[in-house]
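First the structure, which I've put down as structure tokens, then a few questions once you've had a look.
Only a single protein chain was left out; the remaining protein chains are all shown in position.
Each chain gets a letter, A and B, in the order it is written, and its residues are counted from 1.
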Amino acid sequence: MSERSIELTVNGRSYSGTADVRTTLADFLRHGLGLTGTHLGCEHGVCGACTILVDGVSARSCLMLAVQAEGSDVRTIEGLAEPNGDLHPLQTAFRDNHGLQCGFCTPGILMTLMELLDEQPDPTEADVRDAISGNICRCTGYQSIVAAAMQAAAELRKGRRA
Amino acid sequence: MSRVVGHPKHRIEDPALLRGNGRFVDDIALPDLLHVAFVRSTVAHARIIGVDVEIAKDMPGVHAVMQAKDLKPALMSLRMPLGASPSSAQNSSTPFVLSDKEVAYVGEPIAMVVAHSRYEAEDAVAAVIVDYDTLPVVTDARVGAVVGAPVVRTELASNVLNKLKVEFGDIEAAFSDAAHVFHDDLLQHRGCGHPMEGRGVLVEVRPGGNSLCVWSSTQMPHDLFHALSAMLDLDENRLRVITPDVGGGFGPKYCLYPEEFALPAAATILGRNLKWIEDRRENFLAAIQERDQYWSLDVATDADGRVLGMKGSLIHDQGAYAPKPVNLPYNSATAATGPYIVPAYSVDVSIVHTNKVPVSSVRGAGYPQAAFAMERMMDLIATELGIDRAEVRARNLIPPSKMPYTKPLKARSGAAMVYDSGDYPASQAEALAAAGWTDFPQRQAAALAEGRHIGIGMANAVKGTGRGPFESGTVRIAPSGRVSVFTGATAMGQGLATALAQICAEELGIEAEQVTVIAGDTAFSPLGLGGFASRQLVTAGSSVHIASKAVAAKAIKAASHMLDVPEEELELSGGHVRVKGNSNRGMSLAEVATRLRGAPGYAFPADVDPGLESSIQWKTDALAYANACHVVEVEVDVEVGHVTINRYVALHDSGKLINPMIVDGQIHGGIAHGIGNALFEVMGYDESGQPLTTTFAEYLLVTATELPRFETIYLETPSPMNPLGAKGVGEAGTIPAAAAIISAVEDALKPFAVRISQTPIVPETLFNLIQKGRAEMAARGEAIS
Partner (left out) sequence: MKPPPFEYLRPESLDELCVMLAGTENAKILAGGQSLMAMLNLRYVFPDVLIDINRVPGLAGIEIKRDRLRIGAMTRQRKIELDPLVNERAPIVAEALHLVGHRQTRNRGTIGGSLCHLDPAAELPTIALLHDAEIEIAKEGGRRTLPIADFIVDYMTPGIEPNEVVVAVEIPLWQDGHGYCFHEFTRRHGDFAVASAGCLVTCDASGTIDKIAIAVGGVSTVPLRGVEAEEVLSGTSGDDATVEAALSFCDGLDVLGDFHGSADYRKHVARSVLRKTLKTAISRARDRLGGLN
């Protein structure tokens, strides 16, 4: 075992912990920090369930080592809602449009869409489908996810104009 | 007009899941937890000469390496009981908890490593040396069925697990009277279930020992509870099985698995809390799959294409073991005639073992194969007789005047197979109209003139839903006023909690958000059957509906005493029993429940039983039959054999819809699964039984970029079979999908006279069919139009 101490920021909060160098970032978040909202669906970088934002960009947390996130600013599903508990417009849109069923792939899809909507405030449905093409959902057939993303985009644009 | 039921209500499951606060089995932490990884067979068939764990057991972090002999002291038997069975007996085809003599598929568990982390457990798994004496392998059920074929397990005399004959009517007369007889051989492959969350088991040894709490990502916690109690010889009072949040089921979690016995046995022996989380590769190697069916069919028709009879055979690949009774081929064979009048029918079914992962149900459970078989024969009749494909179907559909319609077959319960309701011709007509079926030939001709090959296809389906014999539903209003629903039906992500909460809220005059639903916990619901066969809403929903009504009546009765107001002058609304027309007068449900809790020595309302609750186990033998018609437009790139779905219209009649939003989600997901089965999903094996597709890079699940927008239409013919009028929706979307898509692809390839007799159809297969069509036409001197 070769342990390393790791300090990083997750959802605006500083964490420090130790992990064996081979521990994936996903496992460190889940079992080291107890942030179990990030899920593992394949552990070989295809399903996208473990997608998080690392220093502002989406990444598969199963394809990163925890030690690589040393000093990084990480955002996970647990950090989406407002501090007062209100859901983020993207989360609300998922609820409104039935964009989730079992909810297992959902964290990765939400984090992917956070990046898309930040970069591209007015995406087309095709843009949304392209953005989530690296996220597998077995439940929804994706249509409700696309609808939720479009609603969220519209809602966030309103917020920007206001 | 109902207030809560029938409306697209927000799901009560969503807030926690959207915040990352779900509790899936791997999210649950226990103190002093040890982690398990399994040593699995790397060969498809072998005698085990020896297992050397010496190096592994001394590796860093390893607590124990356990084989069958090590688990034996805690188990009544090393052979698993038959799951989902009335007797829970073993037979010579149930799997082993761990195998110590022989392995019959790649992935079969042989030993388990218990370590301080999953990482270290996997290190040690790699260091366990298994000495195999390899044996002949059977990978094709057709080969395995032949007398003299090598056996899949040496304990078997034959690979044929079972033979069934499913028949009715005078089949000989049907064929001798026929104007036409058509034949086809169909190869049907369905892949795996692949919920995004794999299986997982967590065992807590409760303080004091000999008392276990088991969390399993399963569709059948009660079956596991009873089987574990028997296998561990553990007093039921010392065992609890909990289904936490489940990240999708789709069939593979509707089985008892070796890991679900190995962990509790090891935890008992070691006195330690244990966790095993199935990784994706294990999910490919060890979770059940559906795989292959080989159909050979003859259909007899009159001069107008009316079916007189259908006969043939079905060979079903069962894999190495049968963890539960083989419902899948039975479903396929009995469902094949679908929504059509088929006067005579005879199919011989052979269920054959192979050296592959055991087979059981995936979403649809044999019905998609049945629909594919029948719908392909309908298209064949249409093509051969030059009749429109929709017209041939219309001539054969059961008309509404014949409803309820009895198929001369029995469901597995022994009950008659009665299609209870629905208007199949109207369903088809509406779906076709929405999809522009009659205009299509013009559009097709125009596209072809541009060199584009587009096609349209359709398929009908019927699905028996709401399998019994019962499901439990308890509704309880606590003295705090909080309302809870408990059920033995399990939720795998469909939104069952919301639907049950709606049903309960409707009767109690409250909102769905005010109801807590606990599903699949044996401590709360002693009775239950689980989640399968599109049943939970129909069965548990009916129980909750009846129980809620009983609780409402009881609340009114008790309040009548307490308020001294006649019952008929009281109603429930806003969490109160109120006097009608006088909203200020009444009492809260909390007050009623508090009174019905009782107090030592105090008087109790007369003729009211204690507790503001009701438990119902609504029973049924019969099924509620949902029907569907799907119409699909595709475009085929004939240079490479690639299929693009341009349009998808799906009409469903699933009776009364409790939450239309959830229903739409179920149908969408079902269609996507069916599209995967038609075009993408192949579980590959080589001739030695080695799986070829063990990652999501090799086994292709559909992604957002490959799917069209689905256009859904709902008819609501209430089922008379249950008090809700509901029919299940979990599988209906999948059932006709592959049949409709293949029909459309075949239509697009009319210029090449291609007949497609298999599913899935991957680009290379389609390309080869197109090339064959081109060659045959060239040989006949025809030009490709």
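Everything below uses one rule, namely that contacts are C-beta pairs under 8 Å (C-beta built on N, C-alpha and C of every residue); 3 or more make two chains touch, one makes a residue touch a chain.
Note that the structure is predicted; figures quoted are calculated from it, not measured.
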Missing chain touches which shown chains? A, B
Tell me which residue among B:Arg118, B:Arg240 or B:Lys253 touches the hidden chain in the full complex. B:Arg118
Consider the whole complex, including the chain that is not shown, and state which of B:Arg281, B:Arg482, B:His561 or B:Arg585 touches that chain. B:Arg281
Of the residues in chain A, which ones touch the absent chain? 1-2, 4, 20-22, 24, 27, 43-45, 48, 51, 57-60, 62-65, 67-68, 112, 115-116, 130-131, 133-135
Touching residues on chain B - with respect to the absent chain: 118-119, 122-123, 126, 279-281, 637, 639-640, 642, 680, 684, 692-693, 695, 697-698, 700, 702-703, 705-706, 762-764, 767-768
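Here is the rule we use: only the chains that are shown with their structure count from here on.
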Going by the contact rule set out above, which residues of chain B touch chain A in the complex? 10-11, 13-15, 17-24, 26-27, 29, 60-61, 117, 119, 194-197, 245-248, 250, 279-280, 492-495, 661-662, 664-665, 668-673, 695-697, 701, 703-705, 707, 709-710
Which positions of chain A touch chain B when the two form their complex? 1, 20, 22-23, 30-31, 34-44, 46-47, 49, 76-78, 80-81, 87, 91, 94-96, 98, 100-107, 110, 128-130, 132-146
